[in-house]
Each structure stands twice: as structure tokens, then as C-alpha cells.
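I am attaching a structure below and will ask some questions about it afterwards.
Yeah, one chain of the complex is gone here, protein chain that is, but the others are all in their spots.
Chain nomenclature is as follows: A, B and C, assigned in order of appearance, with residue numbering initiated at 1 for each chain independently.
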Amino acid sequence: MAAETLSLPATEAAQRKRLLIGALLIALGLGMILLFLPDSEAEQTAKFGMNLVGSAAIKIPDLVVPVQASLYILSLVVVFVGAFHMARGVRSSGALFGIVALAFVGAFLVWATKGKSFSLIGMLSSSLVRATPIALAALCGVISERAAVVNIGIEGIMLISAQAAVVAATVTKSLGLGMLIGILMGGLIAAIHAFLVIRFKVDQIVSGVAINIFAAGITSFISSKYLQEQGDLLNNSGTFPIIQIPLLSRIPILGPIFFENNIVVYLMMLIVIVMHIVLYYTPWGLRTRAVGEHPKAADTLGVNVFFVRYVNVIVGGMIAGLGGVYFTLGSVGRFDEIMTAGKGFIGLAAMISGNWNPIGAFLASLIFGFADSLQVKMQILATPIPWQFLAMAPYLITMVVLTGVIGRAIPPAADGQPYEKQ
Amino acid sequence: MPPVLELRNITKAFPGVLANDHINLDLNEGEIHCLLGENGAGKTTLMNILYGLYKPDEGEIYVRGKKAEIHDPNDAIALGIGMVHQHFMLVPVMTVTENVMLGVEEKRYGLFLDRAKVAARIRELSQLYGLEVDPNRYIKDLPVGIQQRVEIIKVLYRQADILILDEPTAVLTPQEVEGLFKVLRSLVAKGKSIIFITHKLKEVMALADRITVLRNGRTVGTVTPSEVTPEKLAAMMVGREVNLVVSKQEAHPTEPALEVKDLYVADERGNLAVRGVSFDVRLGEILGIAGVQGNGQTELVYALTGLLPIQAGKVRILGQPIRSTSPRAILERGVAHVPEDRQRHGLILSFPIHDNFVLCTYFWPLFARGLRLQEKAIYENAQKLVEQFDVRTPSIFVPASSLSGGNQQKVIVAREFSRPIRLLIASQPTRGLDVGSIEYIHNRILEKRDQGTAILLVSSELDEIMALSDRIAVMYRGQIVDIVPAAQATKESIGLLMAGIHPDEAMKAAPTRPGEVERVF
Amino acid sequence: MKKLFAVLSMLVILSLALSACAPRPTPTPPPTQPPAPTKPPAPTQPPAPTQPPAPTEAPPPLIGQVTDMGGIDDKSFNASAWKGIQDAMKEFAIQGKYLESQQQADYTKNIQQYIDEGAALIVTVGFLLGVDTAKFAIANPDLKFAIVDYTYPDCWPGAEVGVQCGADKELPNVRGLIFQTDQAAFLAGYLAAGMTKTGVVATYGGIKIPPVTIFMKGFEAGVKYYNQQKGANVRLLGWETARDEGTFTGNFESTDDGRRLAESFMQEGADIILPVAGPVGLGSAAVCKETKACLVIGVDADWYDTAPEYREVLLTSVLKKIDVAVYSTIKDLLEGKFSGGTRVYAIADGGVDIAPYHEFEDDVPAELKAEIDAIRKALIDGSLTVDGVLSGQ
Partner (left out) sequence: MATPPNSQETRNAASPAASPPRPGVARYVSGSAAQALLVPVLAVFVGLLLGGVVIAATDAGVAAVFRAFSADPGGVFRAIWQAVVKGYGALFYGSIGSPREMLDGYRIYLETGDNKALLKAIYPFTESLTTATPYIFAGLAVALGFRCGLFNIGAEGQFFIGALGAAFVGYSISGLPAFLHLPLALLGGALAGAVWGAVPGYLKARFGAHEVVNTIMMNWIAFRLSDWLLTGPMQAAGFRPVTPNIKMTAALPRFFEDPLRFNWGFILALVMAYVVYWLLFKTTIGFEIRAVGANPDGAKYAGINVVRNFVLVMTLSGALAGLAGTAQVLGVDHWVGQGFSAGYGFDSIALALLGKSHPLGVVLAALLFGFLRSGATRMQSLAGIPIDIISIIQGLVIIFVAAPALIRWLFRIPVPTAEETVLTRGWGK
């Protein structure tokens, strides 16, 4: 019985692939030198700001690196990783990709910053904030799709919630109440979606698309009919203040990134953790996952499939509602037409990239947020790349990550299918 | 003492079908009551009603003498009724523990899952009833036999004392069946009562205290094993006298049509499922591949038909090698494939029947001129095959999904057999069919063999393998344990091989009954 | 059916209750102000099909605005132009309307709608409507048009080059309203450079189109001129005319982008920001208001009036008085003084300027105010030009 340890057949193709990837990485490393090095001068440095204006964190010195030396080092890291992969093979494709991406982005930053300076911590903290609405949208997707209900109407839910929240907050003069209304509004729209797809078995994608179209219409309608004329009375709520968490916000680097944000950002991080715990460590999560994978099995064990789906979709809607709240109360304190600007769809992409898993979805959103704030910094730094191409970066990076690292994402087995109880 | 369970006048109609027609059934404490009937006789419907999955149109249920209202599985569970479903109700991506606790979760701090406690309880149950299983394994990694144990543990965990087992032996080796029977007897001895649903006469005779036979949704009668013979039971079940033997001619094999040498195949998840298999099938013979489901047969067939890539080894079909050959190219060499999962592979359920008849041949000059489909030719072809293969359908334009399982299978058989073929790969060709359809398909397969087609028959129904094959190969964990001439095989010896044991001496000593082997029910 | 009616009547009552509760829309935004005066609505009674132009009798002249895709509430030129019409409505007996374009193909359709309704003047907003406006103007020589941010010549398919367009051919019935916003932005740039505490100021745009970048260009010139004059070294982030590149949000919708971009600029040390991106800029104002660490300069209208919630962080606004231009066009029309051709609104005639300092009146040093007044004069008499400053070094 030699079969148990057998691994011969698979290696042939894998070996070829490994050599190819290794060679590509070496080429990339050398290419980085050719790409970034030429127009730099020997003495040039790049300065990365490590402190944030107005932050409570203990000040630390800014990071000043010599351009040429660091470019050589980072390129060599990529070459070395490539060579190592060729010779031995790196087990985790994520680690491989991570190191190479880090080195490449680092080199790119050094190149773009040569002779100038920019705030690295600012970029990182802005990554988290920019990731927030995306992550909330993705989390809404995760929780409802784990119970096998696809919700493509997240964009619309966020839009409606954003408007409801700001109007409520302005009228009641209470941000907290506004947030509550926004969240409840998200839950309400999601409940309609759930009702349509569960009770009337409307195609889930159709219902979502309809919600998006409807939401764009109704919010613009209300906006142009009422909010324009009476912006002061209806559309001027102010925003949540930044909350500095005592002690933690004093930690350099980490403090300004994680512990000096407004309540929406904290809630988002909290939801990631809570959702992870709920999904994998509580009875409700067990039932949710069972309903998403094999609803019939759950049903035969007395789990009320419909109830689980309703609750999850509605909770998801409330999370998306919070995402909507981010846009108004959490950011600018007013509503403007189609202000969500496609973040809901990007959230869906993050959910898929994150493999229908709260932490994965959060990380995918972070990657997107990072790419987004990176491109903004690059625009400000006046790199010789047209801004349109910089602005493409988040989308391109998502595609590359999805293709190269994630590949085939596997949705919950029953995702998108209505359940027939008989 | 009243029976623990009594069903009175249960009636349930589905659109177009009266699935249960005033059925009565009672179950005494400590009894194994077998519910016997063909597929579609209404057994599963009845049990689903009992378990609260379907709502009956009429009738009452009494549990321990009291009238019970069972609206959903929770009610059934509360009444101590547990069910092991024919299609396992297990979530593949979860562990044994998670599957067992689903719905009745143990909690720690009132909030979090207490996996350890449940796992300990599972171990206890394993010990008590001899159902060995590792609580921390994922279901998807477990063989089906073990999965069934998990199903039984699930029921016992909920402290059910009325157990319903729906066709539980389909996925087991003869030895495992024996083991299961032992477990069931020990359960009964400990005071549980069991309803055992099956269509296999021999199991009924071996296990039952009483037998109730269903046919076309009606109760035919309730008997005890001592009162009846298998022949009589078969007649009750089918509604006519049934010939329990297959008669077949001596095979005249000629040159090899399929040669497999040292084949390795990985399944869809990348695990090696077939590990170094070698055999050949010659024109004019049937090579049966026996084995418990999930031992690599599926992947073997997929590799031979181009649905899965070959990792290593050589396969030659009619003398030509295949390597990364497409399903289309293999098909065009004269290979027909009756797939294991007819709804997933064999048919496009939403397509009308006429399109399903040309699923593999729609591009033939007969059916398509250039790009244009020749609808007339397609309709004519369908009309011809419907008549020739006796497919019961209102028209050739209804979607395949509207046919019964037997007729769906006939559509596949008709399509595959109507082409000029040299090699037939038939996987579970009669699974879930009624006796009439089984008879029909068996005869067709033998007819093909006699016309000189090479046939690779894969079945987990050992009786079917023994009835049809000229030689029998037994697969276990991705390897072929042995290939024996059918004439020398016995159920016991094959059963041992299916469990991976190679009883050389037992094998050779087996008695033979050439030409006549008992059929399966 | 009963169920349906039950559901529907409930909905009707519910929505009525809602509409009754909603604060009363003071001037109903879409302009049919008195519910009655327009013709009876029944579809069988369309407006008289004969003689499209020149409504001589009863109804007041119709002034119709066609927006571009930003919609009427874009906090930018569409809104400004609409304000001009509204102002005119207060003064004169006219009827004002707007039609929103949601797609490029809507331009023609909307203009045609006004022609059908017999409009006296059609105001098209944005250079994207240039071709369509010209085509209709040629086809309807009796009709009057005004187009914002655009001036002829420009050719379109089927036009006779050199006759209908091209060369210096102007259309007699189209008035092109263009604005030398760079002059006003020049002042804002100088002011910002004088007011910055960090030595860094910033600007960004929505999309890189000329009506946007012209602000950024002028702003850059102002900063540069300040540096020249004072030997200072105020840095400008977000635009470089020399490279013709700058920082853009890529849209005119995402106010959140405006906020984040402002934060990014602040991280790089900027404390005064000129956002040229419609409502997106309000996001920047929001963050300034919240952190009190930066000031914004409004664009188009005086944000002191249009976005009063941000008064405390509004240094000034770069005014592009589209409303005034539209208003005076209407006035000319009513007084029979309408003429075609290009009308350039520059700092000289007050068509562009910077707004008063309002809440910062006391914070801006008198010396700086005087310098700005001097620059304004120099711009008016032409001794100082934006291009001159930019290419000067």
C-alpha cells in the first residue's frame, strides 16, 4: 500500500508552474531596478511621515530612507523570493504574493517619494477609513449569503439609509438617533428584499437590481424635491466626532491608524469580530452556515430555515444601513445624489475575494482601501503617471488579487437558491 | 400495551400523483418493522409525513397511544422520532460534532458552542452502540459508511426511541450491512423501535419482525417473514409475478476495447482518488466494477470519459491512447457513457426531451447543417427513440425534468445505445429505478454485450454486478483489490474484497452457479 | 382584487399623511408655480401645434434651462444657472423651467421639448451641449439661446465649415457665456498663500476638464505670484500647469472622496483647500469644520449663502457668476437687447471675482487685502495676467 504517501503524478505540471512563477518573479525584481532606479540620484532620500497631524500618539521620528539603496534592497528581495520559489517552492501562495506585493509597493513608494516626503501613517489610517463602507457592504453580503440569500441591492440600501440617517439626524438634532434610523431603514429595505425572495421566491439578483434602481430614483427624487430647497432644515446633520481611545491612541503608528476614528469605523471593526465569533462559535452561526450549505439538512433537524434567512438578511441590511450612515453622519454630514458611488458593488467584490468570511472580507476591503488611498497619495505626490491610471489601481489590484491569489472562490453551497419547504 | 406508533389513513397527493392513499401502519415497542416497496411506492413520502417534513392531506398519527400533531421536525424530535434519510442530511463542510449538535446545541456561558461536551457525548454513544467515529473530522472527508453512522448518532443524540431508516444499506458492503443489522438489533434490545425502509427482499427477510408492503401509494398488506417467501414478497411489491433470475448467454470476448494501465486520478478537490489501477475490457464482455460507493469508481469513470484529467498512467480506447483528450473526442471513438448522476451529468433537465436525445450528437450532419440545427430531424429522432425505448412521456417537447426517474434514465439509455458504439461505460445504470425499468435496462445491456460491445459496468449494487458481469473487479480506496471471473465469485468473497480484505483461499473455494444469478430487489 | 385595493388605498393614505407632514416646500422646485395657469393637462389637448416660436399673447415668456448630466442640484453651474433664472422670475413676468439630462442623448430631446413648448430663451448649460445648441440655433433662427461655459466656433457633422461654424463665425441667436475664472482664482491663490500657516495649500478637481482646471490654474498662478512677490515658498499641492496634471476625485458625486482627499492634503501639511468638484467639495468643508485644522475656498457661488453650515471654515469663494450672466441675458431678452456672440465675463466686469471674506474679515490682514485689491486692478488693466505669471519664470 504505497499509495498513501504517493505524490508523484501532480508534481510534473506543478514543477513547471513553480519554475515559471519563480522566473517571472526574478524578472520582476530585475525589472523593478530598471523601472524605478534610472532617474534617481545617489544622494536622494525619501521621507515618510510617521506622525499624524492632530493625533494623540507619541511622536516618533519620520522615516528617511536613501532612495537607491532601498530600491536595490527591495528589488533583491523579490529576486531572492523568486529564486527561492524556483529552487524550493514556497508553500503558501498568499505569503509569496504578500512579500512580493509588499516589496513592489515599497519600491514604488520610494520611487514616487524620492526627494519629497509624504505621510505614510496618514495613508495607512486613511486606508482603514476608506475600507469602512466597503467592509460594511461586504459584511452585509457575508451575513446574508451565509444564509444563502444573495443581496446585490446593498448599494441601494446604503443610499437610502444614508439619506434617511441624515434627514433624521438633522430633524431630531441627534446623530445617535439618525444612526439608529439609518440602520433601521437598512433593515427595512432588507426585510422587503427578504420577503420578496423568501415568500414570493423572486429571483434574488432581480430583487437586488430592482432595489438599486428604485433606491437611486427615490433618493434623487426626495433630494431634488425637498433637500435642495430646505438643506438647512433637512440635510445638515454634522458628523460623528473622532473618538480617541485613551492610552491605545497614544501608541505610535498603531494609535493613529486604529484608535483615532469615529464611531462608524469602530463599529465596523467590532462587527467584523462579532460576526466572526457568531458565525463560528455560536449556535446561531452554526445554524446560519447549515442553512447556507444544506438547508434541507437544517430543516430536518428542526432549524427554521426561513426564520434564519429572514433574520440574517435583515441584520445584513442593518449593517449595510450602517454603511449608509458612514457616508453621511460618518463623513460629510449631508446627503448628495448617488454619493455612495459604487462602494456597495465593490463591497460585493470584497465579499467574494474574502471567501464569504468576515475577516477575509475585511482584509479584502482593506486592500481596496489601501489601493485607493495609495493612488490619492500618488496623485498628490505628482508622479509622472496620468491620474486616470492611478485611479484605476484599486480596480486593477482587485482583479489581480482575485485572479492570482484567490482564484476559484467557493460560495456557500445553497447560495442564491430559494428553499422549498413543501 | 398500545403500539408506540400508529399511522391511520394517511393520504397525501402531489400534483398529478397520489403518493399516499389511506395508509395504515403501526409499530410496536422493540420491533423492527420493515416498509417494503419499489421506488415511488410512497415509502419516503409516508416517512416524511411522520417526520413533519410534509403535511398530510388526511389521516392521523398516534404516538404511544396519544394523537400527535406533527407540523415540523421539531415536533417529531420532541416525540422521540428520529430519521436517517436516504440522502444524508449532513453538511459536508462541517465536522461530525457540528452536524450532530445542529439544532440542539450545547452552550457554554449560555452563548458559545460547547463542542467539547458534544464530542464527549458522541464518543459515549459510539462506545455504547459500536458506532465508531471521530467527532472532529469533517463530513466531506469521511467515507459514506461512516457518514451513515453519523446520521444514526444524530438520531440517538436526540434521544429518539422511534428510529426511521430510509434505504440505509444502499451504500454499504455486505459486511457493513451485517454490522448495521447488528447495531439495529442491539438498539431494539435496548428498547428502541425501528421502521426500516427498503426495497431489498433479502434484507427484509433477514431483519424484519414484521413487514408492510406498499405499492403505488397503497398498503398491500402486513406480514411476518415466517409467513412469506421472497417470491411472494416480490409479487406483492411489484403487483405481478416477477422473474427473479437473469438469464444470460456465455460471453464471447474478443480483442480489448479498453486498456487501463497504472492509472492515477485526482478528484475535484485534488486528492488522489484512483491510485494505480490496471485492467482491460474486451469486446463482447462485461467487466463489473464492484465496491462501496466513494472508493474511486466515480473518478475512474470520469477519467475514462474525459471529465477528469489523468494524473498518470496509460489509457487506451480501441487501441488509441487518451491523455488529456476531451470528452467529445472520446465520445467520437464510439464510447457511450451512462453517467452515475443522471440529473447532474446525463440530462439538461430544463431542456425538452428532444434536445436531450441529441445532447452528444447535436452537431452531427444529421442534426445540424453547418450551424443550423435541423429541428425536423431532431424531432423525428426523438419520436423514434421514445417509441423504441418505451419512454413514457406526454410528448417530446416537455422538459426532461417532468419525467419520472425511470423514464429519465431511459432517455439516457436510449440516447447512448442508439449510437454505433464499441465501448459502453455504465455507471449505476439502475439506481433508484422500479423493477420494470431495471429488467428493461439489464436486458438492453446484455443485448449490447451479445452484439459485441465492450461494457464497463460500475455499480454499488453487488447483486447487479453479480447478475450481469462476466468478470468482476473490486475497488477499495482507489485501488483494484482483485479481478475475478464472475463464475467464481460469491457474495461473501466479493464483500470481503469490498472491505479491502483479500481472502485468497475463500475465493477459490466458492461454489458456482453459472448462467443464473439472483436479481436484486 | 379587494385585497389589492385595500393595500393600495392604505398606501395612498399613508403617503398623503407623509406629504402632509413633510415641511412645506416653499417655492415648489419644479417651476410650474401656480398649479393652474398651464394649459389643462389632458393628453388629448396638446399645446397648439402651429407656429412654434413667438408666443405673442397671454402666457408669460418661457425660459427653459437644459442641464447637463450633473443635474439641477449639482452645486455648480447647473444650480447657478437655475438661480439666475429664478432671480429673473422674481423680477419679471416670466415662466422658468428646467429639464435634467441624464444621458448625452437627452440634450437634443430636451431642447426640442422647449421648442415645442415655444420657449423664448433656451439656456443650455455646459460645453457638452455646444453642438446640439448650435444645430438647433441654426434650424430655428428666430429662437434665442444662451450657452454656459462655451463659445463658438466648433463644428459638427453636416455643418458647413467656415459658414456655419469654424473660423470666427458666431451664431447671431446664441450667446456664449464664458468666464475667466482663472482671474478670480488667481486672487484666491494669492489670498491662500498669504493666509496659510503651514506654508502648504492645495486644490483638486472632479474630472480633468477645462472649466475645472481653469480654477486650478489660476489658483496656482496666485500662489506663485505670492511667492515671487514675497520671496516666500508656499507650496501648492494638487495641480501643476507645467505638467498639466493634478489631483482629481474622478467624479462629482462622492462627497466622501472630498472629505478623504482633504484629509490626505492635511496630512501633507496643507491648511487651505480649493475644491473644484461641485458637491464633492462640501466633503472637504465638512472635515475642515470638524477638525478646525483647515479652511476651504468655495467655487462658483458664494458658499457663505449656498452652504451656510460651513461658514466658519470658509475663507472666501471663487465666484463664477453664471446666475448674473443668465439673469442679464434674460433681462436683455426682455428689453429687446439680446444679441448673439460671445460674452466673456471677467474680473473687469465683475462676472468673476472672489467673495467677501465674511467671517474672516478680521483675520485677513489689511495689508493682504490691499495687495489683493491691487492685483485685482492689475488684472483688470491687463498689466498682470495669469499666463504671464505661470510662464514668467
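In this text, contacts are C-beta pairs under 8 Å (C-beta built on N, C-alpha and C of every residue); 3 or more make two chains touch, one makes a residue touch a chain.
Note that the coordinates shown come from a computational prediction; the quantities given were computed from them, not determined experimentally.
Partners of the chain left out, restricted to shown chains and counted across the full complex, are A, B, C. Of the listed residues B:His71, B:Arg240 or B:Arg372, the one in contact with the hidden chain in the full complex is B:Arg372.
Remark: the omitted chain is touched by one listed residue; of A:Pro66, A:Gly89, A:Gly106 or A:Pro411 this is A:Pro411.
Of the options B:Gly52, B:Gly276 or B:Pro339, the residue whose C-beta touches the omitted chain is B:Pro339. Contact between subunit C and the absent chain runs through residues 1, 3-4, 7-8, 11-12, 15-16, 18-20, 22, 24-25, 28, 30-32, 35, 38, 41-44, 46, 49, 64, 69, 97, 99-100, 102-106, 108-110, 112-117, 127-128, 130-131, 135-136, 139, 150, 154-158, 207-210, 250. Although one chain is not displayed, its contacts with subunit B can still be listed: residues 12, 14-17, 19, 39-42, 44-45, 48, 54, 86-87, 216-217, 305-307, 326-332, 337, 339, 343-352, 355, 359-360, 362-363, 368, 371-373, 375, 379, 392-399, 401-407, 432. For subunit A, the list of residues touching the undisplayed chain reads 150, 196, 199-207, 209-218, 220-221, 224-225, 342, 345-346, 348-349, 352-353, 386, 388-389, 391-392, 394-396, 398-399, 402-404, 406-409, 411, 415-417, 420, 422.
Simple rule for what comes next: only the chains that are shown with their structure count from here on.
Chain contacts here run in a simple line, from one end chain through to the other with no loop closing. Subunit C has its Cα centroid 35 Å from the Cα centroid of subunit A.
Here the CA centre of subunit B is 74 Å from the CA centre of subunit C. Subunit C contributes residues 22-23, 25-27, 29, 71-73, 75, 202, 208, 237-238, 240, 243, 245-248, 250-251, 253-261, 263-269, 279, 282-283, 286-287, 290-291, 293, 308-309 to its touches with subunit A in the complex.
For subunit A in complex with subunit B, the touching residues are 3, 6, 8-10, 277, 281-283, 286-287, 289-290, 293-294, 296-304, 413, 422. Interface of subunit A with subunit C (complex): residues 49, 52-54, 118-119, 121-123, 126, 129-130, 133, 220, 223-226, 228-230, 232-234, 236, 239, 241-242, 326-327, 331-334, 336-341, 373, 376-377, 379-380, 382, 384, 386-388, 391.
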